[in-house]
Structures are given as structure tokens and as C-alpha cells.
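Structure, as C-alpha cells:
A single protein chain has been omitted; all remaining protein chains appear in their positions.
So, chain A:
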Amino acid sequence: MAGNLAKFSTGILKGIFRNATFKPVSSVLTQKRNAHFVFKPDQPSTKFGPTEKMSYLQSLTSAMDISLREDPTTLIFGEDVAFGGVFRCTKGLRDEYGSDRVFNTPLCEQGIVGFAIGAAVAGSNVIAEIQFADYIFPAFDQIVNEAAKYRYRSGGLFECGKLTIRAPCGAVGHGGLYHSQTPESYFAHTPGLKVVIPRSPIQAKGLLLSCVQDENPCIFLEPKILYRAAEEEVPTGNYTLPLSQAEILVEGKDVTLVGYGTQIHVLKEVAELAQTQLGVSCEVIDLVTILPWDRETVCNSVAKTGRLVVSHESPHTGGFAGEIASTVQKECFLNLEAPVERVCGYDTPFPHIMEPFYIPDKWRCLSAVQRVIDY
């Protein structure tokens, strides 16, 4: 939770981790000072109508509220979602829309996803929750062999395009092996899925509504460290943001930095540090969608800067940075001035007490910028 638990009520704290015990608020506060990133809200915009200050998790609730309100077939379910969810993302929804639409399931991830696929096949709009992305693997078969291939294998006679699977992911300060993983690259290897990781409340809401409306099964990974840390002015109405479209957040000319989720906030800080400490101008790109990803935006940027650093929390080998790197070297071979640098989690399980040394923090990223400049 990296300190953000301070805002949780004690009642909520109980459910945060399976088998978790209460955490003294003091230790939580201490950890806040150690957060490995700083969230900076996007510029407020009224492009999508009136806004309201929302945290990342509130923006998700708002998206689900809209989906339940506007589509009577929408169902939301998973472990502990009825009382509001262990992260409070579904708070109030059952009371508003009834226990036949927002409900608990038995504790069984393969069942949750299988059940969700079936409901989507039968025409319901489904938002299923996996309590932590670390626990999505029991449902791997249902996601990879079933959800992803439903339309293909039936020639479109049957499909589960109305399925969205939400799962909290990523480093959280003290999550250890099973409350910290981001499994995006396992799914990136699966044709038929869309995989999305939003970095901010505005994005989280707009992209969740896009996933819900998209006619393909989507995996929606939510960096849980942002749930309470990230707050900004979020449009209150229904709006969508495009999938498979990367976003250039900071324009630059010397090095392209690509990442997604929490890592974007790290990279934005890296860009500032690179400017002030090295006099290097970085272009920061939020990939947003892992599959199918926006090759064009990334390759255009690298064609301009000639240098690329890709960074993600998940392990190096087989990580999605490898896919980006190999595509960029194919498309931008003549533009590249230095080898592509990948700054990722190490090829170990996600450790508990060693987390500060494991994550690809701003100092590791800054070193990589230095290397591509000095090459």
C-alpha cells in the first residue's frame, strides 16, 4: 500500500490482503515517505463535461456505476465485491443496483472467469474481478484457451466480447511475492485478448468504460498503489478513451522513455531528472494498452530521438519490453543511435523486504538514460 492505507478506515483495512492482520497506521505513514514515485495529476480538462475530484478507485467505481446504470445486463462479481471490495472499488454498487447484479462468488478464480465468459456468451455485460492479479493464474486456462479464442474458433457464432476482467496489480511497497505481480506479458502472448493498464484516475475511468464497451475480452490491470495515491479531476459522466493508442505525455528530442501504469510516474520524474542533471531531453510515452499495442507512436518517437529506454516492474526475461525493443530495432534500425535499454524487475520472484532494490526505480532508469546518451 506504500502508505496510502492511511486513508483506509479500520473496517476496510481488514480485508486488504488475504489473511492480513491490522497494520498500525504509524507504520503505514512511515512507508508513505518511501514511495518510489510521485503522482502528479493531469491538467484538469472539461473536454468530457463536468469533473469532480476522484481517487483512482473512485473513478473505477464511477465507471462501473455508469455501466450498471446504462446497461441492464451489466453484472459485477468476484470475491468480496458485494460489501464494496477489499479495495473499496465496488462500494455502494450492490445497494444501488441489487444483489443479483453485484454479488460475491465462491473463492475460485477459474470459476469466476469461466462463469464470466458464460454470462458474456449468453449476452450479459460482465465486469469480473480477480482480487489480485497474482491470483489470476488459476484462471489462465479460461482466459487463454477459452475467452481469447471464443470468437476465432466459432467463426463468430459465439463470442465473449462483453467480458472485462479487472485485477489489481503491481508493486505496493510490501506486497511480497503474491500481492505485487503484473502479469501483462503472459497475456500479451495471447491473440484475442486486449490488455490495458491505466496510469491515472481519468484514464482508469475512460479506459474501463472502453473495455466494457469493446467487443473483445479485455484484461484491465489496475496498479493498486495508485488506488488512493492518485487523485485528480475526473469527468463525472460517461466517456471513453481509445484502446491501442499510446499517449505522449512529455515531448522530448534525445531519448524516448516507454512504460505503463505506475512506472509512467517514475519515468516522468526521470525525464525531469535527466533534464536537470544531464541536460537530456526525454520524450515520455505511456503505452496504455499492452495488446494490441501502438507500434506507430513508439516507433515514430524513436525515429525522432534515436534512443529508447523501456521500463516495467515485471521481470526482464520475456517481459513486454522485449517485444517493444525487438519491434523498434526492426522498424527503426537506421535511426537508432544506441542499443535499446530495458529497465525491468529482475528475473526473480517479487521479494518482500528487498522491494526497494528490486523495482526499476528512477535511479535505475536514469542510469539507463545516461548509458544510451553516452553510448
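What we mean here is this: a contact is a pair of C-beta atoms (placed from the backbone, for glycine too) under 8 Å apart; a residue touches a chain by one contact, two chains touch by 3 or more; residues count from 1.
The criterion applied here is as follows: contacts and distances are computed from a predicted model.
Student: If you had to name the missing chain as UniProt does, which of "Trafficking protein particle complex subunit", "Meckel syndrome type 1 protein", "Paraoxonase" or "2-oxoisovalerate dehydrogenase subunit alpha" would it be?
Tutor: Result for the unshown chain: "2-oxoisovalerate dehydrogenase subunit alpha".
Student: Among A:156, A:339 or A:356, choose the residue that contacts the chain missing from this document, as touch is defined above.
Tutor: In the full complex, the listed residue that touches the missing chain is A:156.
Student: Looking at the full complex, which residue from A:64, A:81, A:102 or A:116 touches the chain that isn't shown here?
Tutor: A:116
Student: Pick out the residues on chain A that sit against the missing chain.
Tutor: Here the touching residues of chain A are 11, 73, 75, 82-83, 99-100, 103, 105-106, 108, 110-111, 113-124, 126, 138, 141-142, 145-146, 149-159, 161, 191-192, 194, 215-216, 244, 292, 295-296.
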